[in-house]
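Every protein chain of the complex appears in place save one, which is left out.
As written, the chain order gives the labels A and B, with residue 1 at the start of each chain.
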Amino acid sequence: MALELILFSFFALIAILCALGVVFHRNPVHCALLLVGVLLSLSGLFILLNAQFIAALQVIVYAGAIMVLFLFVLMLLNFRGESSVLSPGAAKGFGFLFSLLVMVELLWTALSPNGGEGGGMPPVAALPADFGSPAAIGRILYTTWLYPFEITSILLLVAVIGAVVLAKRKFA
Amino acid sequence: MDLALIIEATIKVLIVLGFTLMGVPLIVWMERKVLGHMQDRIGPERVGPFGLLQTIADGIKLFMKEDILPSQVDKAVYFLAPAISVITALVAMTVIPWGDTMSLFGRTIALRITDVNVAVLFLLGTTSMGVYGIVLGGWAANSKYPLLGGLRSSAQMISYELAQGISIVPIIMMTGSLSLAEIGRAQEKMWFIVPQFFGFLIYLICAVAETNRAPFDLAEAESELVAGFHTEYSSMKFALYFVSEYANMMVVSGVAITCFLGAWFGPVLPGPVWFLLKLAFFLFFYVWLRGTFPRLRYDQLMSFGWKVLLPASLLNMAITAVVMVMRG
Partner (left out) sequence: MHPLAVPLVAYQILAAILFTIGVVGVLVRRSALIIFMSIELMLNAVNLSLVAFSRLHGSMDGHIFVFFVMAVAAAEVAIGLAILVAIFRKKETANVDDVHLLKG
């Protein structure tokens, strides 16, 4: 029990610090690396929540492929650091105000008696033995969720084609 | 969380860490000697008997070298990159089993540091994180040759990761488990290389490409692109990259042995000894490849990975699935 609490606080703290770094840091490559830090700490939190397959997928897909793509684009296009990091004046104030509203709304829902526990539904009595394992995910992915799975594969194909076409140099 | 468990885990970690760090000089020595003899020369022979202390001497030289910190590098990333390489390589060693179980002082000790039930995914994850060591090393140097070398090297690693993962999938299908200990135990009757020979070949090629070894080492070879991503690194940080390369070789060989070559099973000798023998054979095979084949050009390398290996591994997976369903 105590160990889980310590691990949760550790990962949560790292996630929040790295997230703040992503948003407020000047150098874009450092921001990308801090985002990788967020992803890895979230992966740790997923393991605390018995989601082993999702945790592994987070590292392999998100931190290991998507962020590498980000870094490639950053490095090849050599974005210079901007002179001023944040938007000027009024836009900045409005941005902070709006996000404050969003946070208040989310916390209100989280801390309300019904919203905090999934709309009043009681927690489950016992977890199935293979909860979060690849076998369980495979079982429902190919039966209940087959249709979205196939559509997602077509979506990824469209993304590949689109990325190649968009980034191609057009020879005059 | 009893004390005995903690002591056991600590001892196992120390053993594996010691084995890896002591093994790297031995592998380097073997490489230089074997390459030497393959190229009709002797290789190191003056420092110690048969040149065995040559790597130690080189290590001492590396430690004593001046640690140059170029002025234009991005300091945080410059220090982080070799650390990432070494950490991912060593962390991947924790799930590789070198034997089944052994009883000592009345406890059954499993001969592996740990066994996650998604061990194969864990290994794929650490390999993916290892790419960062290379790409950040190339970028941190803030100069064009290391950057190009780093980007090429990491693009190569990402491309071959796919075929590598997919070539392991038939093994997972046949065992029904992602845990490396389970996969090892399932090969008691027959090593998986027999039904999965093409899968083994694909995995082998991908493994050589993943570790950036010849014939796929265009991005970091000494005669190309200055020295690739580790141009601006000197002394200890270069030594770390060096260690991470050989540790990666050991990890990848360990996975190949566990998944295809019967893990720790063999006729007479105990399990760990067979594992060591197979590992030694794999490392010799790596050096053999280096001494035999010319380097692949980068575009040949990438087109081979995407147009040949990936479809081949997918075909392998499909055929395995069909055969498994037909057998019932």
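Definition applied: contacts are C-beta pairs under 8 Å (C-beta built on N, C-alpha and C of every residue); 3 or more make two chains touch, one makes a residue touch a chain.
This structure is a prediction, so every number in the text was calculated from the model and none was measured.
Chemist: For the chain that's been dropped from view, list the shown partners it touches.
Modeler: Counted over the whole complex, the chain not pictured touches A.
Chemist: Which parts of subunit A are in contact with the chain that was left out?
Modeler: Within subunit A, the residues touching the omitted chain are 1, 4-5, 8, 12, 15-16, 19-20, 22-23, 28, 31-32, 35, 38-39, 42, 45-46, 48-51, 53-54, 57-58, 61-62, 65-66, 69-70, 73-74, 77, 79, 82, 84-87, 91-92, 94-96, 98-100, 102-103, 106-107, 110-111, 116-118, 121, 123-128, 131-132, 136-137, 140-141, 145, 148, 152, 155-156, 158-160, 162-164, 166-167, 169.
Basically, only the chains that are shown with their structure count from here on.
Chemist: So in the complex, the part of subunit A that touches subunit B is made up of which residues?
Modeler: So the residues of subunit A touching subunit B come out as 3, 27, 29-30, 33, 36, 52-53, 56-57, 59-60, 63-65, 68, 71-72, 75-76, 133-134.
Chemist: Flag every residue of subunit B that touches subunit A in the complex, lowest number first.
Modeler: 1, 74, 76-77, 80, 116-118, 121-122, 124-125, 128-129, 131-132, 135-136, 139, 147, 151, 154-155, 158, 178
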